[in-house]
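Missing here is one protein chain; the remaining ones are kept as they sit in the complex.
The chains carry the letters A and B, assigned in the order they are written, with residues numbered from 1 in each.
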Amino acid sequence: MSATGIPERVGHLPPRKGEEGSSEAGYNFAYLDEGTKRMIRRAILKAIAVPGYQVPFASREMPMPYGWGTGGVQVTAAILGRADVLKVIDQGADDTTNAVSIRRFFARTSGVATTTRTTEATIIQTRHRIPETPLSEGQTLVYQVPIPEPLRFLEPRETETRQLHALAEYGAMHVKLYEDISRHGHIATTYAYPVEVAGRYVMDPSPTPKFDNPKMDDCPALQLFGAGRERRIYAVPPYTRVRSLDFEDHPFRVQEFTAPCALCGARGHYLDEVVTDDSGGRMYVCSDTDICETRVAEATR
Amino acid sequence: MYVAVKGGEAAIDNAHRLLAEARRGDAAVPELSVAQIREQMALLVDRVMTEGSLYDPDLAALALKQARGDVVEAVFLVRAYRTTLPRFGASTPVDTGAMAVERRVSATFKDLPGGQVLGPTFDYTHRLIDFALAAEGAVEPAAEAEPRDDAGTCPRVTDLLAQDGLIEASPPDDGAPVGDLTREPVDYPADRALRLQALARGDEGFVLGLAYSTQRGYGRTHPFVGEIRVGEVAVEFVPEELGFAVPLGRVRLTECQMVNQFKGSGAAPPQFTRGYGLSFGQSERKAMAMALVDRALRAEELGEPVASPAQDQEFVLAHCDSLQATGFVEHLKLPHYVDFQAELELVRRLRAEFEQGRDRAGMQEAAE
Partner (left out) sequence: MLAAGFTDPVHDAQGTFRAVMDALARPGLSRPLAPGLAPPAPLTPELAAVALTLTDADTPVWLDAALADVPEVAAYLRFHTGAPLTDDPAQAAFALIRDPARCPPLDRFAQGTPAYPDTATTLVLALDAITPGEGLRLTGPGIKGAVRVTLTPLPEGFVAQCAGNRVGFPLGVDLILTAPGRVAGLPRSTAVTEG
């Protein structure tokens, strides 16, 4: 005990076997202990082997709150190595507060290089967006997932939804989407739009706008999904069929923006609506800050 | 000209500095020491240890200081710290029958071996603000207890009832490994050990509300407090290489054994049933609430209809953890503008189609 009555270990844990190499004194590389990493790694491998199936895992308390990316953080911590270059985005942007907080967490606990450039990153942790820049082989996209169960709002019970997945019984999801059509003339799901993975499991893509769903299909990068509070990990391997659920008479359609990005002039990007004044002024700018900045820089060169 | 917002890093740094200043408060007021919190906010420290699943009064006190007295935030700090601790294994079950009792009350018997020991309790205080406490002053020393003949023997009330078969036996230890919900995700239906773990870690307010609901008819269990006892017990651990138990130290616990009615059946004579609560330190409200909800969650096992929230284990276990709840509720503060944009676009489109439809209808009317 120290003079303050606080055990000496507070803030500086005794190093454990083989846990050197951390940049934050007292914590293991990438924060998690090796036993926890092993458990998460096993779950990731099973998730890859059964695409779209939600593997239960013993999510740990992390030093950031549940619902703020603990699942994605645990997945990233389990796969991250010294040679990786990490990018973290929230709403498509590198400089939103939570993206900054998570990027700093890994910079502190692992010392790995970080970047805002999509093309330079080996691991991209994301909340709510898929970068506009096409991903490549060898990259891993780690999604933060709040509610991994696509059937949760149709059936709140885990015991029930587990059976529905086991039986591949997804009729209720189609009924729900079709009810939207009969009521609104459109499928009213605009984000977290359900997909079918490799012809078997229906999967929640996390609350990305459905604009991003086509990017998941046949993607060269590995896509990993972590839900910390709900304790599930799932995956889409590279080059895997990801189909957004739809109907013959109402095919899946993504959002379209009429105006180009007001900063870089891009069309075909997902745009944020920015309120510019209090008299109805609006402008639209890329949600993906990296591609927008890159285009602006190239245009001024 | 609009420029994309930058400066998240600087803003976060500044917010952290502001937080540090706000935590300290008026610098003219002396700073709280961790020892002061540990000694004088002891029940709060106990709650943080219980919900934090970590017995360390100094650490819990420090967490409370860092969290500016926010219980959930302090629990969060303790849990996140707990995650990083190496796990050596599980202790042998503590023997609350051998507890060095500081307080022990039973509502089911007027007197019993070991006696009713009131101990330090608010129970019979008048809740009048004591303005004398605003001024510093010495406290009158506590009275010394008269030694009793049966001091040292303090059998559990449920053990006394069990001798006559009046209460269901504790399930025998079948040697099966006990699950650990901090190491494996809960698989429903969860067994009683896992349910008790979840309730012990659960938010006191949430568990209390559920317990209260059972008393108001939502999963009624006819409870009696068989016993509440508070005191220290020894913790022992069997290291694999030794093969026998070695003492690790002592922890202070509150245990509540709730005695509940049960009708019996054609196959079994009527017997009381049990609800169980256990918490770190002195946390009687929590232990009692836990015992009530534990009993309610046994509804299916005991052949009772599962109709109320407190009897529904998925509902209780999925929502009782304050960290999971606060994390997900408070995450709504995070930016959601990408999803909101998707909804905006749809609502605008639906509104436009609605207007077009009305215009067309209007034109048709005009033409008729």
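The working rule: a residue touches a chain if its C-beta (ideal position, glycine included) is under 8 Å from a C-beta of that chain, and two chains touch if they have at least 3 such contacts.
Since the model is a prediction, treat every value here as computed from it, not as a measurement.
Trainee: Which chains here touch the chain that is missing from view?
Mentor: Result for the missing chain's touching partners among shown chains: A.
Trainee: Using the definition of touch stated at the top, determine which of A:136, A:163 or A:276 touches the missing chain.
Mentor: A:163
Trainee: Which is it among A:102, A:145, A:177 or A:222 that touches the chain not included here?
Mentor: Of the candidates A:102, A:145, A:177 or A:222, A:222 is in touch with the missing chain.
Trainee: Tell me which of A:41, A:104, A:152 or A:176 is the one touching the absent chain.
Mentor: A:41
Trainee: For the chain not shown, which residue from A:51, A:71, A:92 or A:131 touches it across the whole complex?
Mentor: Residue touching the absent chain, from the options given: A:51.
Trainee: Hey, which of A:198, A:254 or A:296 is the one touching the hidden chain?
Mentor: Checking each option in A:198, A:254 or A:296, the one touching the absent chain turns out to be A:198.
Trainee: Given the full complex, what residues of chain A touch the hidden partner chain?
Mentor: Residues of chain A in touch with the missing chain: 17-21, 28-29, 34-35, 37-39, 41-51, 53, 55-56, 78-82, 162-163, 165-167, 198, 200-201, 220, 222, 235-241.
The criterion applied here is as follows: only the chains that are shown with their structure count from here on.
Trainee: Taking each chain's centre as its mean C-alpha position, how far apart are chain A and chain B in Å?
Mentor: Taking the mean C-alpha position of each chain, the two centres sit 31 Å apart.
Trainee: Could you pull out which chain B residues touch chain A in their complex?
Mentor: On the chain B side, the touching residues are 2, 4-9, 11-12, 33-35, 38, 56, 58-59, 62, 76, 79-80, 82-87, 182-189, 314, 318, 323-324, 326-331, 334-339, 341-346, 349-350, 353.
Trainee: Report the residues of chain A in contact with chain B in the complex, numbered from low to high.
Mentor: 4-7, 10, 13, 16, 27-28, 31-33, 35-36, 39, 56-63, 65-68, 70, 90-93, 95-101, 104, 127-129, 146, 156-159, 184-186, 188, 190-192, 207-211, 229, 231-232, 255, 262-263, 270-274, 276, 283, 285, 287, 289, 292-293
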